[in-house]
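Here the complex is missing a single protein chain, while all its other protein chains stay put.
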Amino acid sequence: MEFDLSEDQRLFGESLSGFLQDRQPLEALRRMAEPGSGFDAGLWDGLTELGLHGLLVPEQFGGAGLGVLDAAAAAEALGGTAAVVPFAASTVMATLALLRLGSPAQQAAYLPGIAAGEIRIGVGFAGRTGQTGPAEARLDGTRLSGRISGALDAGAPTHLLVCLPDGRAVLTGAAEAGVSVSSHRTIDRTRPVADLVFDGAAAEILGSSNRGPAALASVLDAGRVVLAADTVGAAQTMLDRAVAYAKERAQFGRVIGSFQGVKHACADMATMLEPCRAMVWYAAHAQDSIPAEARLWACQVKAHVGDVGREVARISTEVHGGMGFTDLLGLHYWFKRIAFNRQALGGPERCRHDAAVEQGWIVA
Amino acid sequence: MEFDLSEDQRLFGESLSGFLQDRQPLEALRRMAEPGSGFDAGLWDGLTELGLHGLLVPEQFGGAGLGVLDAAAAAEALGGTAAVVPFAASTVMATLALLRLGSPAQQAAYLPGIAAGEIRIGVGFAGRTGQTGPAEARLDGTRLSGRISGALDAGAPTHLLVCLPDGRAVLTGAAEAGVSVSSHRTIDRTRPVADLVFDGAAAEILGSSNRGPAALASVLDAGRVVLAADTVGAAQTMLDRAVAYAKERAQFGRVIGSFQGVKHACADMATMLEPCRAMVWYAAHAQDSIPAEARLWACQVKAHVGDVGREVARISTEVHGGMGFTDLLGLHYWFKRIAFNRQALGGPERCRHDAAVEQGWIVA
Amino acid sequence: MDLRLSEKHSALQADLQAFITRYAAEAPKAGGGRKRPDARTLDWQKRLVEHGYAARTVPRAYGGFGAELDVVELAVIADAFVQAGVHPGLSNQGISMLVPTLLEVGTEAQRQEWIGPTIRGDVIWCQGYSEPGAGSDLAAAQTRAELKDGHFIVNGQKIWTSSAHYADMMFLLCRSEPDRPKHQGLSYLILSMKTPGIEVLPLRTMTGRAEFNETFFTDVKVPAENIVMGRGQGWHVANITLKHERLMLGDSNRLTQRLHKLTEMLQRLEVGGEKLIAIPSLRDRLLQLQGEVFAWRAHGLRLLTDQSRGVDSGLRRLITKYGATMLCFRLSSLAVDALGTAGLPYEVESETVEGDEATTWHVDHFYDIGLIIGGGSSNIQKNIIGERGLDLPREPKMIGVAAGRN
Partner (left out) sequence: MDLRLSEKHSALQADLQAFITRYAAEAPKAGGGRKRPDARTLDWQKRLVEHGYAARTVPRAYGGFGAELDVVELAVIADAFVQAGVHPGLSNQGISMLVPTLLEVGTEAQRQEWIGPTIRGDVIWCQGYSEPGAGSDLAAAQTRAELKDGHFIVNGQKIWTSSAHYADMMFLLCRSEPDRPKHQGLSYLILSMKTPGIEVLPLRTMTGRAEFNETFFTDVKVPAENIVMGRGQGWHVANITLKHERLMLGDSNRLTQRLHKLTEMLQRLEVGGEKLIAIPSLRDRLLQLQGEVFAWRAHGLRLLTDQSRGVDSGLRRLITKYGATMLCFRLSSLAVDALGTAGLPYEVESETVEGDEATTWHVDHFYDIGLIIGGGSSNIQKNIIGERGLDLPREPKMIGVAAGRN
């Protein structure tokens, strides 16, 4: 019985954090975030060298062949630094979709490029995640049409993965004829969402046959776990910064952290947040190794961590007082990172709905 | 524009509080509450003299001819002192049912007895309030059969009022053949609930014709408002006592109310509770004078005040520390009074459901 | 309990209807962010003052309408403009804070000079209170004012000076007597923003807009007579001003309007062909918030009644800022949740440009955090509620902290 990250996982997370803190101090974050594409070529290349993009790609295709727990450990580091890099969809979901639905030929065609950082795949869902806004797509043979909003990691994609309600997934090039990608800056300038419009675009169905909705659902589950991990990292940064500020800022002749009002607020954040880390680990481990619990935990971790994240974000900002509300400290990048994670791939309401369905408490 | 209790209403509430504080100090409360019947003959007679039971009975029948707002002001005093006396159902709902559904003859037959304190009417609902437990009744001609749980103010009733799902209400004597009343002590020893079993009991339908569900629903609405008022009174007492305790109890060489942990807890209670008082007044006034808003406000005040009450009850007990948890200070009588009010005539979930139906947000 | 209007108030309501019908076409567009009022707005403001629909209780001697204070009248007036969606006149810190302060403690000369132009919108004020090191602890202000040859020489920095970039004047809390105990060393000055040595820099917030400024003072000369009350009495004056700000922030009408907007949106938008209000978890949150807003709405009526009677509402007033700002945040939280992924795109270019529905809700959501913090954070509010409202003891004096500095 060992419930913990492995030494390797821990070290990878730490080296990722270290790299990002080094490459993305506040001024760099502002600069990279401003365009709102969620992509910075220099940072991307550095992360390719660190092996981030090939994390889940099997070794035979040039990756590290690791699992969702490793991705979660990485996501915590990315959230902790508000990293301007596509990951949850582009790296985790797209790779898993290829692994779980793709044919051997498709895996051989795309996975090496993902690991090498040459392929970046934006991901859109037609239905299924409870997203608001249009989410319709239909396939005529291999021609894709429709309109999907809220696509993730599609600020600078080379390809697009579209998940259909029947459990099939299709891949298409982002520059193909009949494909239009409009990326929008979001509240979280570190990650955009995109509207995808397909007008009879040539598309490739993953796998030779329909593997059924379960395989594709597991890709969504993994994406939810990874976003929750990102929130835990971001919320931890907000807690750490609130504590540091409370030790340093003085009012009424005292360091404010010595007032119970502030001290107890910090204690509340820690009490909410700390168990979320273990919850993410368990949920991620379940994706890798406990299929019977994988979906329920994915729904619950996305919902619960989303709620905790909002609370921590608010309280940390309050502890910072007016400074937290300004742009001066940049604290809001984490506030908004958490807010983005809360909504993407289904908010708490939708995830709890899915958890109820999974347990047979309501009919889908 | 005058949004306040009238001088008369305020004075009546105060004299009621004064009387009850005098007649029902903690030791008397313990003694009266112990049997759990929610009825104490001595106290009842005193309150008859004060005019409590005839509050809503028209003057021609010996009452004061007042409205739901007056009843709410009285209920706040009753809740504030955890008074061992039937009121919400026996006095308010039964009187209103007679006024709104009863024939002139029925009004003349029962209302004088209510005002004189000679008639006490327990009230049970078949359906409608979302109560758990059996709630079925059927009428064959004037013969009532069925089983209703959770009846209010039926610890020492002379009569029983049964509200049927079709909007009719029937009256029967508590000692009639075919009527069985089993009263149970509840968590709140100041008020019982009863199981009513009818086996072809002779019953009298209120009014000559079916006035429709709306009239009876308005009786339920008034009952909900009055229970919310009772909670506001009880919660105010818990807040007042917490504040008093915080000023007097010292730990770590300081009066505990000087610690922000305790001070802010008291501030939270006040911030939640104080607007509830105005909300109760508005909701009660709406029962008397704003029919278009009466039902929505009744549902909302019952739900919201129920939630606030639970929070205040918990926080006040926490402020009292171990003493709050013991029986020594008797604080728990108010805790449980609030808990009882929360459940009776529909908990917050049910009341919000009703509020949604009222606004057309869901179909009943 | 009587929610009907009196004859006098009904008559006022009828007058307002007539006024609005006749003049609404001349009104500027409502809303539009904080910028210097344009000519159309100034004309409108003057018309409102003339009819007593603005500056109603300011004495005629100072350019106002000179009516007796009747808060129900004020509520009727505010309500008429909200209902009609017509610009209700200027609302700025000069009108809401400086004018009542001068009426309470200004000299006759100060009143004569400043009140008229301020209520007409010809003079715009900004507030110089907070400093980077003096936020919650406003009395710790360190901006220095040294009296030399008939002038105060001001040096230091203020923050949160919202309209400083276009204001004509500032009211300023500064330390003129550095050797006296903390609360007794402050003075309250009024000064022109055109005085040499003042630099105003925009301060961006998490909304992405520069709603505020930082203002820097380098040897700024302020005539000695520009002081309100005496030297060392600045803390007293500032508190008169703040009293008016805290009332502004706790407005229950804003809660009701926001609830309506939210309800309308949940009834209109769909996800997967289903109205948002049909989703039980969203609907239940809306119902809970409706209950809370109802409570505050009724509470607002009670406060209005207190005020109309000249009763100090005490605890009832002290809870409003904390309670209402937290509830506002919960309302906007539900809105952004309901908008979901489709609500994430966000473009805020400037304060004067209105955004799309989602951006507007997010701006409100972020700004709500600012409102929770500004004008006395929640922790400060809870101290005030506990100490002034419930009479709980203050923190004991600390060892190692000079008593005079607290």
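The chains carry the letters A, B and C, assigned in the order they are written, with residues numbered from 1 in each.
Throughout what follows, a residue touches a chain if its C-beta (ideal position, glycine included) is under 8 Å from a C-beta of that chain, and two chains touch if they have at least 3 such contacts.
Remember, it's a predicted structure, so these values are computed and weren't measured experimentally.
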item	value
Contact list for the unshown chain, restricted to visible chains	A, B, C
Among B:R23, B:R224 or B:R352, residue touching the chain not depicted	B:R352
Candidate in contact with the missing chain, chosen from B:R100, B:R143 or B:R185	B:R185
Which residue of A:L29, A:I187 or A:V301 touches the chain not shown here	A:V301
Touching residues on subunit A - with respect to the absent chain	1-6, 69, 243, 246-247, 254-255, 257-258, 260, 262-264, 266-268, 270-272, 274-279, 281-283, 285, 289-290, 297, 300-301, 303-304, 307, 352, 355-356, 361-362
Subunit B, residues in touch with the chain not shown (by the definition above)	127, 129-133, 135, 149-150, 184-188, 193, 251-254, 259, 261-262, 265, 310, 314, 317-318, 321-328, 331-332, 335-336, 339-340, 342-344, 347-350, 352-353
Residues belonging to subunit C that touch the chain removed from view	280-281, 284, 396-401, 403
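Keep this in mind: only the chains that are shown with their structure count from here on.
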item	value
Chain of greatest Cα-centre distance to subunit B	A
Cα-centroid distance, subunit A relative to subunit C, in whole angstrom	39
Separation of mean Cα positions, subunit B and subunit A [Å, integer]	51
Multi-partner residues of subunit A (at least 2 other chains)	259, 261
Multi-chain contact residues (two or more partners), subunit C	379, 382-383
